[in-house]
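One chain of protein is taken out of this complex; the other chains stay put.
Showing subunit A:
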Amino acid sequence: MEFAELIKTPRVDGVVLHRPFMPTVEGTLCLTGHHLILSSRQDNTEELWLLHSNIDYIEKRFVGSLGTIIVKCKDLRIIQLDIPGMEECLNIASSIEALSTLDSVSLMYPFFYRPMFEVVEDGWNMFLPEEITLTLLTDEWRLSSVNKDFGVCPTYPQLVAVPKAVDDDTLRKVATFRHGGRFPVLSYYHKKNGMVMMRAGQPLTGTNGRRCKEDEKLINATLRPGKRGYIIDTRAINVAQQAKARGGGFEQEASYPQWRRIHKAIERYNILQESLIKLVEACNDQSQSMDRWLSKLEASNWQTHVKEIVTTACLAAQCIDREGASVLVHGTEGTDSTLQVTSLAQIILDPCCRTMRGFQSLVEREWLQAGHPFQQRCAQSAYSNSKARLEAPVFLLFLDCVWQVLRQFPCSFQFNEHFLVLLFEHAYASQFGTFLGNNAAERLKLKLPQKTVSLWSWVNRPQEMERFLNPLYEPNNLVIWPSVAPQSLLLWEGVFLRWNRSSKCLDEAYDEMVHIIEYNKELQSKVNALRRQLAQLETGDGLLETP
């Protein structure tokens, strides 16, 4: 298929662009296969380059022959294009609609994008699974390639870490007892006390309480002698009960006597999607009273979801670090709420995950490799009216939770808020291939490493990296325990209020903060240099001897 077929009108002159907190621009609108471009001959104006895949929804309006297209983006921005001529406007609108909803992944921009920079370190090779997990392994764990052809679990990577005492045959049997074949695998190893966190899909106990000896063996093999463990089920008990009717279920105490099960209620799917839609609607409503704002914020339930996820992650971390117990986390499929909990718990427990590299590795390991279906979840954002069932802001919620912890520990993270916002943007629309596909198997089939550029290749260039580094960072080896009181969890303004306030004052304040810290560093090196000079003068003889 040619993109040209979809582009009914490739260019229109005299288009006026309105963007939040930026001057209006008049210029020429061009449509290409992947971009909507507005360029102007006016001086000092910024061109607009908008990826079609970033467009969530468009609205058309007409006043006489002047048409207006309201473009609502997945990054929550809303822009307006005034297009002279009704036909042009209709053509542009239908072209955008077609181009922003392409079915085939291989037509997406990342397959066409050619980097304008030299790839120094290829992000596709940065976090090979062997490297990721080998560093974690002790003599109690091993890497299994039981899934090398994705036959045992289609959503797992080829290599997974499992207890050494359990062989691949057992794993195959366990896989038949777990939702989606997602048998328990190692997610995190707590070096401090050797405790581990594992994740899985729900056990398929069904209504008649099916058991699986191999599953029990595998799980118990992760316990040290005399130790107990916790199973954190991310569903409320009644939801877990209901799952039995559909063949799912949870671990019965009788079968897993060494484990204590805790249920937490983290929502999924359309409930989260509706929550996002309501929240964004509330944030964009400019003409409301305080009472209306607060009740809409409450009704969106977004902050409740944030609190629930952070609390559950803290609970998992508490079990591991304070109780000295191992933890198994699962919900239903083990691809959504489970990953929110396991990845956030690692941020709390492991100082490595708070570094730039470590966080990237965490996203790679606990989200991409672990089979979070990015393509399904991020197909639509807050403005879409379509009733698709697979979209959900699961990853955005995770980023929000990380931001909450970052806000409470502003000196403990090597990266800053901008980096989290960047990941949000690129998960929904990107020139990079990182977030394409739903799991490792699909990515392999799409040949992403060969055909697209990795987001990490770009981010990790020193020029780009600088913007995402937190000037306040001071490595801190502690477990960081955030407050989960509602008063301590704020609305993430950097994402949700980003487009309805001028960020000028906040940006300038941030620059000043960077300046204060940079200045201090300069002074330190200056003083050190002076000391060295003086020290050389002191040992003046030495100075004379060297030519």
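Please note the rule applied: contacts are C-beta pairs under 8 Å (C-beta built on N, C-alpha and C of every residue); 3 or more make two chains touch, one makes a residue touch a chain; residues count from 1.
As a working rule, contacts and distances are computed from a predicted model.
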item: Undepicted complex member, UniProt protein name, chosen from "Prenyltransferase alpha-alpha toroid domain-containing protein", "MIF4G domain-containing protein A isoform X1", "DNA-directed RNA polymerase III subunit RPC6" or "Myotubularin related protein 6"; value: "Myotubularin related protein 6"
item: Given A:G67, A:P373 or A:P482, the one touching the chain that is not displayed; value: A:P482
item: Residue of A:S104, A:Q286, A:N385 or A:Q450 in touch with the missing chain, whole complex considered; value: A:Q286
item: Touching residues on subunit A - with respect to the absent chain; value: 260, 262, 264, 282-283, 286, 288-295, 297-298, 301, 303-304, 306-307, 311, 314-315, 317-319, 321-323, 407-412, 472, 474, 476-491, 497, 500-501, 505-506, 508-509, 512-513, 516-517, 519-520, 523-524, 526-527, 530-531, 533-534, 537-538, 540
